[in-house]
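A short worksheet on the structure shown next.
With one protein chain removed, the remaining protein chains of the complex are shown where they sit.
A and B are the chain letters, set down in written order, and residue numbers restart from 1 in every chain.
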Amino acid sequence: MTGVTTVESAVTALAGTPPLTAPPLAVQEAASWEPVLPGLIVLLPLLGFAINGFLALRAAAVSSAAVRSGSEWDPFAGAATPATHRLPTLVGPGVMLIAFVLALLNFIGMPDDLQEPVVRSYWSWIATGDLRIEAALQLDQLSAVMMLVVTGVGFLIHVFSVGYMKNDVGYPRYFSYLNLFVFFMLVLVMGSGYATMFVGWEGVGLCSYLLIGYWFSDREKSDAGKKAFIVNRIGDVGFLLAMFLIYQAFGTFDFGEVFAGAEGGLATGGATVTAITLLLMLGAAGKSAQVPLHVWLPDAMAGPTPVSALIHAATMVTAGVYMVARSSVLYALAPVSQAIVAGVGVLTALIAATIAIQQYDIKKVLAYSTVSQLGFMFLAAGIGAFTAAIFHLVTHAFFKALLFLGAGAVIHSMHHAAHHAERHLDEQDMRNMGGLRKYMPLTCALMWIATLAIAGIWPFAGFFSKDEIIWYTAAWAGAESNPFGALYAVYWGVALITALMTAFYMTRLMIMTFHGANRTGAAGAAHLHEAPPVMTLPLIALAALSVFGGWINVPEALQASFAGLFGALPMSEWLHHWLEPVTHAAAEIQVAGFGEAAYSAPLGGGEVTWALVSTVAAALTVAVSARLLGTRKYVAAAADSGPRAGLGRVLHDKWYFDEAYDAVIVRPLLRLSRWCWRFIDDVIIDGFVNTTAQFARLAGWIMSLFQTGQVNMYAFVLTVGVLLVLGTTVFLR
Amino acid sequence: MLTPALLLSAALFVIGTLGVIVRRNAIIIFLCIELQLNAVNLAFVALSRYTGIEGQLYVFFVMTVAAAEAAVGLAIIISIFRHYETVNVNKFNVLKW
Partner (left out) sequence: MTDLLASLRYEDWILHALIWLPLVGMAHVVVSSPERAKNLAFAWSSIVFVLSLGLWWGYEPGGGGFMLESSTPWIESWGVSYALGVDGISVFMVMLTTFTSAIAILGSFEYVKTRRKAFYALMLLLETGVLGVFLATDIFLFYVFFELTLVPMYFIVGIWGGERRIYAAVKFFLYTAVGSLLMLVAILYMYFGGGAGSFGYEAFLNADLSLREQLWLFAAFALAFGIKVPVFPLHTWLPDAHVEAPTPGSVILAAVLLKMGTYGFMRFLLPFFPGAAQHPTVVAVMLVLGVVGIIYAAWVAAVQPDAKKLVAYTSVAHMGFVVIGIFALTLNGLQGGMVVMISHGISTGALFLLLGMMYERRHTRLIEDFGGLGRAAPLFATAFVITALASIGLPGTSGFVGEFLALLGTFETHAVAAIVAATGVVFAAYYMLPMVQRVLFNRLDNPENRKFPDLSRREVVILAPMVALMIGIGVHPTPILERMEPSVQLVLERVEGAGATLGTASAGPSDGGPPGYVGDAGPGAQVPVPATAARED
C-alpha cells in the first residue's frame, strides 16, 4: 500500500507545473540534483546476495553431509522456523525494502526539469586505446520508473517468498539468487551505456537460469534453465553485434553520446541504424520471449512460482521493452525496424494468446499470457508509443505479478492437498482444481481483480495501458506519411482481437480454478486452505496497484469522458509528461518522418469511442465466457488428454514450435557435431596424422630388416661400404 | 723397401677383415681386429720414414687404444660368456629388431 499512496502524493506534488510541452531543445539550466546514493541501491542487493550466499553454502555443507551419510537433511526437525531461515528472512526482503525506499527517495527528489540523465561513474571498467567503458550508473525518468518497479514489486515478491519457500531446504540459496537477480536487474536499468546494460542483461539471464533450475535435482527443471540460457544467448549475440555496430558508428557505448550522435549524424532509415536496431531487436526478442525466441519462457515456469512472478513476468522479461524504449531515438530513425518490432510484437501477442486458450497448466496459461502481453509492449515500442510501452510494462508488472503470486498461493495450497490425495495429483493442472473459491476466497477475489485488469476493463490498470497501445497503433496507422500505414491498420485489428482473446483465456483460467465443482478429490480437498498473511499481504498490495496503477496515465482525451470519471481522475497523462525528457527526441523524429498521428481509427471513430468499444467488448467476453465455461464439466487431468485433433490440438501443443526447433536445429546440430568429431577430427585429421606416423613406422620396419643381429654381416657391409667410398673417391676423381 | 712393407700391411689387413667377416668365435674376431690395427701400425711405421715422425707417433696412439680395447673387449666377452655360455656371435642377437 505504501507504494501507491506515496507515488500518488509525490505525483500530485510534481504535477503542479507539468511540463506539458517540454521545450524540445531549449538548453535549460539542468537543476543540479544530487541523487540519493544510487550506488547503494545497486549494492544493497549484492550485499544481500553475499550474505545469503554465505549462509547458503553453510547450510549446504550440513545438508550435503547428510546426503553423504545416506540420509536426507531435515532442517525442520524439531523447530518451526529453523535457524537457517532466520537471517535470510531478514536480509533477503530487508535489503529490498531499503533499496525500494532509496529508489523512492530518488524518484521523489528528481526535479521535473531534469533534461539530461544524472550519471555517476564509479570506475573505469574497460579502458584501452580510444575505448572507454565506465562502470557508471545513470538516473533519469525512465530508469527511476524502472527502479521503482524492480525494487517495489521485487520487495513484495521477496515477502511472498518468505511464506512460499518456507519449507524449502535451499531457503538461503533461493534468497541469494533472488538478491543477485535484483542486483543485475538494477544494473540493467541503471547502466549508463549499452556495455553496462549488457552486464545486467546477461546477469539477469544467469539468475534466471539458476532460479528456473533452482530445484536442480529434477532433470526437467534443469533442462528448462539450460534452454532459457541458450535461447537468451542467441538474442545476446544480436545485442553484442549491435554494440559493435554502435561502437563503429559512434565510437562509444554511452547512451547520451550515442543518442546525440544518432540524432545529429544519422539519416532516417539509414542502413547502419536499421541494422543496429534490428540486432538490438534480436537481443530484446531473446530476453522478452518474442516469436520466434519465445520458447524458453513457458518452460521457465519450472522455477518456483515467485520467481516466475518476479523474473518471468514483472521485470526481466520486460528488459527488452525497456531496452527498445531506451533506444527510442535509434528506433525512431529506423522506420523499417519499427514496423518489424511492432509486427513481431503483434504476432507474438496473437500466437501466445491462441496457445494460452488451450493450456491446462495454470502457470503455462500465465506464461503464454505474459508472452502475449510482452507482444503488446513491443507493438507499442514498435509504433513509437514508448510511453505506452513503459506504461503497460508497469501495469503489467502489477497485475501479472499478482496473477502469478495468486497462482503460487493456489499451487501452495494444492501442494498440501496433493500430499493427502488418494491418487497422483498434478498440483498445477487446472483440471484438478475447480471450486477453490470456497477454500481461498481472498486469493480468488484478488485474482479476479488482476483478471479484470489484464482483460482491459475499466477502471482497472490494464484498461488504460492496453487501450493506449491499441489507440496509438490506430493513430499512427493514419499518420499522413507513414509508409507502413496499411500494415499498422492490420496490427491494430489483430491487437483488438488479441485483447478479447486475453479476456477469454483469463476468464477460462479463473473459472477452471476457482469456480464450478471441486475436482481435487475429497481427501485432498480437506487440506486446501487460504495462504498465510505473509503471502496474502503482498497480494493485497499488488491488487491495489492493479486497480489504481492505471490512473497514472489517463489519456487527456479520455479525461473528461467516462474513463476519467468525467475529470475526477487526477493524473492526466502524468507518465507521458514524466518520460518526456527521455522520449521527446524520438517523438520529434517520428513526427518529422511520419507526420502527425491521426486522431481517428482506421475504421473511423475517436479515442473515446474505441475505448468504450474495447472495454465493453472485453467485459462482454468475460461475462459470456464465464457463463459458457461455468456450465462446462471438466474431468480431472488423469482422465483427460486434452483436445484430440484439429486446431485445438495444435494450440494445445503450442503450434509445435519446440518440435520444429528440435527437428530442424537441435538434432541436426548434434548430428553435425558428432560427424565433425567422428569424421573430420578422427578420420580426416587424425587419419592424416596417424598415416604419416604409420608411414615412418613402415619405413623403419623395412630398414630394420637389415638389422640381422649378425656382427659378421655388419662387418661385411661396413667393409663393402668403405671400399665403395674409397673406390668412388679414387676412381671418380 | 716401402712397397713390400705396404703390401704386407695390406695383406694383414685383408686377412684381419676377412676374419672379422667370416669367423663366428668372438675371441677370434677380436684377434682379427687386433690384426687389422697392427696392419695399420705397420703402414704407419713404414710411411713415417718418408713423411716424418708423426706416423710413429700415431702408432703409440693406436697401441694405447688397442690396449684399452683389449681390456674392455675381453671383459665384455667374458661377461657375455658368463651369460650365454658361448662366444658364438650369432647367438648374440637380442638387439635385432
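In this section, contacts are C-beta pairs under 8 Å (C-beta built on N, C-alpha and C of every residue); 3 or more make two chains touch, one makes a residue touch a chain.
Note that the coordinates shown come from a computational prediction; the quantities given were computed from them, not determined experimentally.
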{"item": "Displayed partners of the chain not shown (whole complex)", "value": "A"}
{"item": "Sole contact to the chain not displayed, among A:124, A:691 or A:707", "value": "A:124"}
{"item": "Residue of A:233, A:420, A:527 or A:652 in touch with the missing chain, whole complex considered", "value": "A:233"}
{"item": "Of A:33, A:247 or A:661, the one touching the omitted chain in the full complex", "value": "A:247"}
{"item": "Footprint left on chain A by the chain that the document does not show", "value": "56-57, 60-61, 63-64, 67-68, 70, 123-131, 135, 195, 198-199, 201-203, 206, 209, 213, 216-219, 222-223, 225-226, 229-230, 233-234, 236-237, 240-241, 243-245, 247-248, 669-670, 672-674, 676-677, 680-681, 685-686, 689, 693"}
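The rule is simple: only the chains that are shown with their structure count from here on.
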{"item": "Centroid distance [mean C-alpha coordinates] between chain B and chain A, Å", "value": "93"}
{"item": "Chain A contact footprint on chain B (complex, rising order)", "value": "17, 20-24, 29, 89-90, 92-97"}
{"item": "Chain B-facing residues of chain A, complex", "value": "701, 704-705, 707-712, 715-716, 719"}
